[in-house]
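Questions regarding the structure given below will be posed in turn.
Note that one protein chain of the assembly has been removed; the remaining protein chains are unaltered in position.
Moving on to chain A:
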Amino acid sequence: MKIQHKLRAALISIPRIAIGLAFFATASIPLHAQTSDDGIMLSRQKYCTGVFFGYDSWDHYWEGSLNRTNGNLGTVITRTVSYTGNYALTDKINILGTVPYIWTDATQGVLHGQRGFQDFSLAVKYKALSIPVKQFGAIRLIGVLGGSVPMTNYTPDLQPLSLGNHSKTLNGRLTVNFLGKRGLYLNAGTAYVLRSNVTLDRSSYYTNGQLYLSNQVAMPNQFEYTVAAGYRRNDTTLTGHFSQQQTRGGGDIRRQDSPFISNRVNFSKAGFTLTYPLPRVRDLQYWLIYDNTFDGRNVGQSSTYTTGFLYTFNFEKKARP
């Protein structure tokens, strides 16, 4: 029983992607989202699925490195509903997917908010190693190969209100995790994201000091790392996390210019994750994640709340020893 509980939660990564992408095309990678980047695996033939709601807002943003407000935007709000699922093919291989629907809006100014399905993401999570540490717990090494594709033909050219970047991405991630028998949770991971060219509806654009006579935009790749620590036992989690993203190229937003999809988007975030299994229905689990972007470049200084429920189905006929 206990083991099952411990293994259940391996999920959620991807609602985070959705929110991240929506403001200034922030994170195209799952940031310290449980599942893609945690050290927890779902056990064989379980399917964990649920719906998450995200609320992201900022009224300050970094124009290049200048922190400012903008009377023509007021507060930019991104709401997300994501359907997410994690299927455990084996104890070592989990398949994760997420479908996000997004609404964007600005509280001031005349710009039209956008809405629609954003990018479908899929990841394969592989537990490469599990090393017991005496009687204390175990260290795991986990690799993830993931990617995302835009689900609709939404425009990336109305930043900061576009739903996302409309780039296909491929990411590789490595995570080291320690889970102690008494609940100590330590997690560290790093990821690299490759991003495909984006096609605009226009034939030229100016960015990074240059006019490009093309509708194709080269998207710089991104590097990210995350660390987390806290308590995790019997499906109850309270962990704090910190992460940074660096974009490996791209220009700054110029003074009083609009953001552009290939901008160099960097940020540091911190927050916490709370999970709690519902009494009586232990297969149903409540989630709350909070993130605060406290430093950045070409990105909104945002607060993000993500909350939802996950339910775990067990398709395995007989209990495993």
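The rule is short, and it goes like this: a residue touches a chain if its C-beta (ideal position, glycine included) is under 8 Å from a C-beta of that chain, and two chains touch if they have at least 3 such contacts; residues count from 1.
Here is the rule we use: contacts and distances are computed from a predicted model.
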| item | value |
| --- | --- |
| Name per UniProt, for the chain absent here [options: "Heme exporter protein D", "Copper-binding protein MbnP-like domain-containing protein", "Membrane-associated phospholipid phosphatase" or "Oxidoreductase"] | "Membrane-associated phospholipid phosphatase" |
| Hidden partner chain, touching residue among A:Ile40, A:Ala123 or A:Leu200 | A:Leu200 |
| Touch criterion as defined above, residue of A:Val217, A:Ile289 or A:Leu310 at the omitted chain | A:Val217 |
| Interface residues of chain A (partner: the chain not displayed) | 71-72, 108-113, 126, 128-129, 131-132, 143, 145, 153, 155, 157-158, 170, 172, 192, 194-197, 200-207, 209-214, 216-219, 221, 254-258, 260 |
